[in-house]
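Only one protein chain is missing from this complex, and each of the others stays in its spot.
So, subunit A:
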Amino acid sequence: MKALVSVKRVVDYNVRVQVKSDGSGVITEGVKHSMNPFDEIAMEEAVRLKEKGKLTEIVAITIGGAKNEETLRSALAFGADRAIHIKEEGDVQPLTAARAFAAALKKEGAQVFFAGKQAIDDDANQTGQMVAALLDIAQATFASKVELDGGKAVVTREVDAGLETLEVDLPAVITTDLRLNEPRYLKLPDIMKAKKKPIETVTFADLGVEKGAALTISKTSAPPKRSKGIMVKTVDELVSALKSKGLV
């Protein structure tokens, strides 16, 4: 059974993100990027399933410019067998990404599409769901446990009320949540080996996908600064301070 795993290159989670002075977005130049942490969890899960003999092949896929090759190399070091690089400079919105992944999924004949539940740059949480809708296949989102068995997947998902367990027919889309697993450290020998694994480069046109923008970003701004607090010495002082602000 083959799995397709999408991995997105995002600004690293350690980086203190700065908004551009013209409000057109955030500064990404010269800033460290890495694989979306939720996608790392998706990669890890696929690799564990392959180690258990439930999957036979893992194909990593990404959309973006030349630097995305780094992200694919990380995926290959995790344990993907090969990778597909959809070359596209510039911004790609969730619907376009979903169309491309749906086309690739079909072309590859993969039974499972793994993706992080969302990417930490836009937090859209849309792509996985859209892939399922476009292909009219099952989806199990926010997975915290995944079991593959024959033509089915049993997925435990984190919902507001607790845990919900779904059984879905394959092919299906599974998006991964934080508690699913703890991704392994990439080992140097695996990174070395990953340099030799194949990466296929395709374009939106090759996949028959037209790039469109459904959304326009009108403005990006930093959250307002927290104003300085005041220190009070006694409870009475606190109460009167709260009263003067009309808070009690």
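One rule holds in what follows: a residue touches a chain if its C-beta (ideal position, glycine included) is under 8 Å from a C-beta of that chain, and two chains touch if they have at least 3 such contacts; residues count from 1.
The rule we apply is simple: contacts and distances are computed from a predicted model.
Student: Which of "Methionine biosynthesis protein MetW", "tRNA 2-thiouridine synthesizing protein C", "DsbE family thiol:disulfide interchange protein" or "Electron transfer flavoprotein-ubiquinone oxidoreductase" is the UniProt protein name of the chain not shown?
Tutor: So, among "Methionine biosynthesis protein MetW", "tRNA 2-thiouridine synthesizing protein C", "DsbE family thiol:disulfide interchange protein" or "Electron transfer flavoprotein-ubiquinone oxidoreductase", the name matching the hidden chain's UniProt entry is "Electron transfer flavoprotein-ubiquinone oxidoreductase".
Student: Which one touches the absent chain: A:Ser6, A:Ser34, A:Gln111 or A:Thr156?
Tutor: A:Ser34
Student: For the chain left out of this view, which of A:Met192, A:Leu215, A:Val232 or A:Val248 touches it?
Tutor: With A:Met192, A:Leu215, A:Val232 or A:Val248 as choices, the missing chain is touched by A:Met192.
Student: Which parts of subunit A are in contact with the chain that was left out?
Tutor: Answer for subunit A: residues 12, 14-16, 18, 21, 27, 29-32, 34, 182, 184-189, 191-192, 195 touch the chain left out.
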